[in-house]
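Excluded from the complex is one protein chain; the other protein chains are retained at their positions.
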Amino acid sequence: MEKLMENEVFMAFATYAAIVIIKLLLMGPLTGYYRVTRGAFSNEEDVGRKSEEEKKKLLKIHPDVERVRRCHQNDLENIIPFVVIGLLYALTGPELSTALLHFRLFAGSRIFHTVAYIGALPQPSRGLSWILGMLVTFSMAYRVLSTALFL
Amino acid sequence: MEKLMENEVFMAFATYAAIVIIKLLLMGPLTGYYRVTRGAFSNEEDVGRKSEEEKKKLLKIHPDVERVRRCHQNDLENIIPFVVIGLLYALTGPELSTALLHFRLFAGSRIFHTVAYIGALPQPSRGLSWILGMLVTFSMAYRVLSTALFL
Partner (left out) sequence: MEKLMENEVFMAFATYAAIVIIKLLLMGPLTGYYRVTRGAFSNEEDVGRKSEEEKKKLLKIHPDVERVRRCHQNDLENIIPFVVIGLLYALTGPELSTALLHFRLFAGSRIFHTVAYIGALPQPSRGLSWILGMLVTFSMAYRVLSTALFL
């Protein structure tokens, strides 16, 4: 079993998979931060023992919170498929340099995507980083299918 | 490491996992298509340099976009668990024919689910395909637990 973790492509995959998953997980606390600073909660038990009037004021939707949540959702929709396909891709035994190129492009594109989303940078910055990440995953999926096709 | 990719059950898993993940990823561009054709966006920076009035008109919710998004969400909730459990299932060394039956039923049920959801086919078509996909995952999870149980 330890053999997998001695393979350089697999180690590179493990490293970049951990990085993008940590990035994804950090969107949770970031949402919490925006909820507290913007005073916009979803659950009655989250606003504490306040009067009914104060509660109603805090149980609202705030555009900044919704923006972080959409960014989190986009991460879920793109990072998880990357990790799954990337694992299978690493097992097909690609060249180390090609694999590193895929992993680095993906990690870079997703970090930039988050900056562009939270910072509301003008388009097409966010759109292009989203497309780049998706192309990386498609490229890896193509190699998985052309190596392991068994229908 | 390459041994895994010489195992027929694992190759079959890799093939069907790649297919359903590609299907899941394509929901992203499909949402984009509906957003553009229905003129319904979530982010101010996505509607370009327009007058305030035009912007407000484009920053709306459209039922067709919401339908694609629910379908995408349902894919996330069902396809990712299938892929995770399917990987562990493939490692338990099931019969090739049994494994293929599981993978094919799942892939077929999820493709039909998307057609039924986007096309708003009358129920119970969508409901049944959703249940079928879930039963396949439960069946694989049962084998994983009965083979590898270690609490």
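The first chain written gets the first letter, and so on, giving A and B; residue counts start at 1 in each chain.
The criterion applied here is as follows: a residue touches a chain if its C-beta (ideal position, glycine included) is under 8 Å from a C-beta of that chain, and two chains touch if they have at least 3 such contacts.
Remember, predicted model here, so these are calculated numbers, not experimental data.
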Looking beyond the chains shown, say which of B:Leu30, B:Val47 or B:Leu88 touches the absent one. B:Leu88
Residue list for chain B contacting the dropped chain reads 3-4, 7, 10, 66-67, 70, 76-78, 80-81, 84-85, 87-88, 91-93, 120-123, 126, 130, 134, 137-138, 141, 144-145, 147-151
For the chain that got dropped from the picture, name the residues of chain A it touches. 1-2, 4-5, 8, 10-12, 14-15, 17-19, 21-22, 24-25, 27-29, 42-46, 48, 72, 76, 80, 83-84, 87
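Operating definition for what follows: only the chains that are shown with their structure count from here on.
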Averaging C-alpha coordinates per chain, one finds the centres of chain A and chain B separated by a number of Å equal to 17
